[in-house]
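All protein chains but one are shown in place.
Here is chain A:
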Amino acid sequence: MAATGRVMLKALNPLSKLLVCVVGLAASVLVFDARFQIALIVLTGFSLVILNRTSPLLLLALMVPFCLFGFGFLTTSLLFRQDSDFAMRMAGEALLTSPAFSAGLTLFLRAVVCGMISVFFALTTDPGALVRALMVHARLPPRIGYSLFAAMLLVPDLASEAQQMRIARAMKSGRRIRRVPGPGEIMSLVIPLLAFAIRRAGRTAIALEARGLSPDSPRTVLNAPGFRRSDVVFMIAAILAITLCGAVTFTDINAFLSLPQVGYEEPT
């Protein structure tokens, strides 16, 4: 089941997944309710763990930057709201029931939802297939499409290039290479890496041209993913699930949840 799901998620047209992800992101922005955000997190996380066999630990690790980002919203909301009362906040129960906390919590969860949906898309989509699908189904100009290919592969090349430069510099200075480069070392690598990226971009442009990439002639795109019945099923199921999460949110189930007041209230 998991293996089938994994294959299925990867085999789906990237544009179907992109559409579902965009709907999910839009919903998380529009529905300002912590329960809805939690439902989306659970739904997306479970899909990844169960269907894509993503390690929960990896998922947690990937969520760390989004949590830190969301935590910024939470603290900002708590500390800088005009109607906040510092003394009340220091009293735990009052803090948890305050509108500022509710709003901050929802913003925090929204950041995590955005992260979770992005990770869902990234972990289940081959970037090459996405670019090809965009060229075939979304009329992305091939020149931009192939520039994207080159840019995607430039990242690992930059890492490897940076490593070689670090080795060369460590060798010249007669010290051992550090596991993690310091800020000074990073700054000194910026210009040479930029030069490498520019040189590489120029070479790639020449390579594309020399091998016949024209701005407007018709061309074949191999291995471009098409739309299948499974894409339709996935899109319907995913959008239904998101709608269901929204519907549950607006049902009065506060009594069953331990969460305090979670709806957003405009400050008076």
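The rule is simple: contacts are C-beta pairs under 8 Å (C-beta built on N, C-alpha and C of every residue); 3 or more make two chains touch, one makes a residue touch a chain; residues count from 1.
The rule is short, and it goes like this: contacts and distances are computed from a predicted model.
Enquirer: Given the choices "NADH-quinone oxidoreductase subunit J", "Energy-coupling factor transport system ATP-binding protein", "N-methylglutamate dehydrogenase subunit C" or "Sulfate adenylyltransferase subunit 2", state the protein name listed in UniProt for the chain not shown.
Expert: Of "NADH-quinone oxidoreductase subunit J", "Energy-coupling factor transport system ATP-binding protein", "N-methylglutamate dehydrogenase subunit C" or "Sulfate adenylyltransferase subunit 2", the absent chain's UniProt record names it "Energy-coupling factor transport system ATP-binding protein".
Enquirer: Considering the complete complex, identify which of A:8, A:23, A:123 or A:154 is in touch with the unshown chain.
Expert: Going through A:8, A:23, A:123 or A:154 one by one, A:154 is the residue touching the chain not shown.
Enquirer: If the missing chain were put back, which residues of chain A would it touch?
Expert: 128, 146, 149-154, 156-157, 159-161, 163-165, 167-172, 174, 177, 192, 195-196, 199-200, 203-214, 217-223
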